[in-house]
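One protein chain is absent from this view; the other protein chains keep their places.
And then subunit A:
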């Protein structure tokens, strides 16, 4: 139960947790190692950022916060969510990252962010902490959302959690639809929101994340907006990447399937639900860790990683039905590949470098501009 805090305090909070002070989950040896690595990394970043980013402002430097009095530590765990003060833009530790620092951050994220740190790292790296809490919106009932709430996978299957989870999901989806009426609710957001909640974010944090993902530059603007032109364009880009990096597979698919973008009928859902259905949870969390830390390119890298993992099986498919049946069931194949192996294939040093134009990574660090 962590509170949302602003700027340096959140970095501080993160370090406190790295030190285990406020960590509720029992540490496992592996856990502790990852935690330590993240701790050392962030401390180095903080020292760096103090040197580079806080030249003459009155604001207390982050290392002062870090090494100074521990007032905020005394705060009881589970304290109420502190409303976000209006962004008085504080430097973030990752703003200080140089090329090597970024490489290190990506390496760490590819190996998986420790569960206890995930919320904090996601929200900081994606820029969700800069966003003012959404006002409670009053919008008329949305039929699309109402129809999907009870039938979103994962909710109904958990006995006793039904009502609470539906309420949280409703909060997130209505909150987003109210904040971004141009985009509104798009099927797929339900799965993404559920994934955020399942990762331990509360409804308010999940809404902030969803907004920053869709409208704050983590994903390209308009990916979920009719007429879905960006989604179509990105499927073509994926085909190009497959042709370049998995040429044998591309040739085989071209010979077996008709049409210009033969993968698109299946891969659109990978984009829309961000791999919630097609990857086992540990694998999908690696993709999300990378997405929030390094941006939209991670989505393409993940697609390539999945296709590379399934390449041999796909090469044995002689008909469209066989190919599509397999692609529909990549989840099963992926369970035979460890998350580490998959992450290494998708994001490791030997993975295809993917640069995505207009992914909006540069926007992420900009002060959040409310739409209203």
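The criterion applied here is as follows: a residue touches a chain if its C-beta (ideal position, glycine included) is under 8 Å from a C-beta of that chain, and two chains touch if they have at least 3 such contacts; residues count from 1.
Rule of thumb we're sticking to: contacts and distances are computed from a predicted model.
UniProt records the chain missing from this view under the protein name "Vacuolar protein sorting-associated protein 21", selected from "Trafficking protein particle complex subunit", "DNA replication complex GINS protein PSF2", "Anamorsin homolog" or "Vacuolar protein sorting-associated protein 21". Among A:138, A:258 or A:350, only A:258 touches the chain that is left out of the view.
Contact with the undisplayed chain is limited, among A:120, A:269 or A:301, to A:269. One of A:35, A:191 or A:345 touches the chain omitted from the figure, and that residue is A:191. Seen across the whole complex, the unshown chain contacts subunit A at 141, 144, 146-148, 150-153, 156, 186-188, 190-191, 224-229, 231-232, 255, 258-259, 261, 264-266, 268-269, 272-273, 277, 318-322, 324-329, 332-333.
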